[in-house]
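Shown here: the complex without one of its protein chains, the others still in place.
Moving on, here comes subunit A:
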Amino acid sequence: MRGERLAPYVLVAPAILIIVALRLWPLALGVNFSFTGDGDRDGAVVGLDNYIDLFRDPLFQTALRNVGLLVLLLPIAVAIPGLLATFIYLRVPGHRFFRSVYFFPAVLSPVIVGAIFNLLLAFDGPLNAVLGTVGLGPVDWLGDPDVAMFAVVGVHIWATFGMALVVFLAGFATLDGALLDAARVDGASLPQVIWHVIIPGLSRTIQFVFVTTMIGMLTSMFGLLYVMTSGGPEGSTYLPEYFIWIQQGQMNRPALASAASTVLFVIMLVVGLLQLSLLRRAVKES
């Protein structure tokens, strides 16, 4: 009897041990480390000093503002693949061709994408040459602090929307074709079809894409930033990840980097929990 009672614990023990030893324990060590000092104060307990430093640092403030900007740009990052998937689903001419072409950038590594766009967006590069032929002044895409972040986010969306497009197409496969036919018979226009039939029918898919796109934006922009702007110009394209890397590797301040990592962890935790609750509510509704 007792053996039977213990069995489930024994069975889950390996999984729990792995999670505790390889995830939670290092996490705790990292948090612990963020309360110690750097340089001359290496190893000494400094309380919240690192966190105070962090929130006074204009670069970290910029990094947090940029996280906010990413959240604001999220609807665009979701709408683009959604709209394109709709057109493919409605069988615009050449839809088979577009389906494969749109997915293509998703297989390129961020470093390659960054290198390609470095060339395209260079001050004396082809994009500015094209703008020049139609009489528009050159834009310093990666050198103007007001433009650079949007340029990088635009490239990130270009590079990753293929995956979301595939998820949308899978969602369309579950859409009831009879509803679309009915809407057409009733004389609904394309915008009306999208608004009243497709969006409600795909609400779960849309929410899923929102969650995955958000996570992608917050965690996988490092490669692009590293290659395209190095956090510049004027520090305008810093994200928390990049800040952590610079402090750890270049400034020799690992404890401050740990504090920044902890803040990023908390942000991700909050964003993740909010999105989970959103998803759960959506599942209940349907």
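The rule we apply is simple: contacts are C-beta pairs under 8 Å (C-beta built on N, C-alpha and C of every residue); 3 or more make two chains touch, one makes a residue touch a chain; residues count from 1.
The working rule: contacts and distances are computed from a predicted model.
One chain of this complex is left out of the view, and of "3-methyl-2-oxobutanoate dehydrogenase (2-methylpropanoyl-transferring)", "Multiple sugar transport system substrate-binding protein", "Ketosynthase chain-length factor" or "Glycoside hydrolase", the protein name its UniProt record gives is "Multiple sugar transport system substrate-binding protein".
Within the full complex, the residue among A:Gly154, A:Gly201 or A:Pro233 touching the omitted chain is A:Pro233. Of A:Ile80, A:Ala106, A:Ala122 or A:Leu175, it is A:Ala122 that touches the chain left out of the display.
Of the options A:Ala7, A:Leu22, A:Val45 or A:Leu83, the residue whose C-beta touches the omitted chain is A:Val45. Hidden from this view is one chain, which touches subunit A at 24, 27-29, 31-33, 35-36, 39-40, 42-45, 121-124, 138, 140-145, 148, 229-230, 232-235, 245-246, 248-252, 254.
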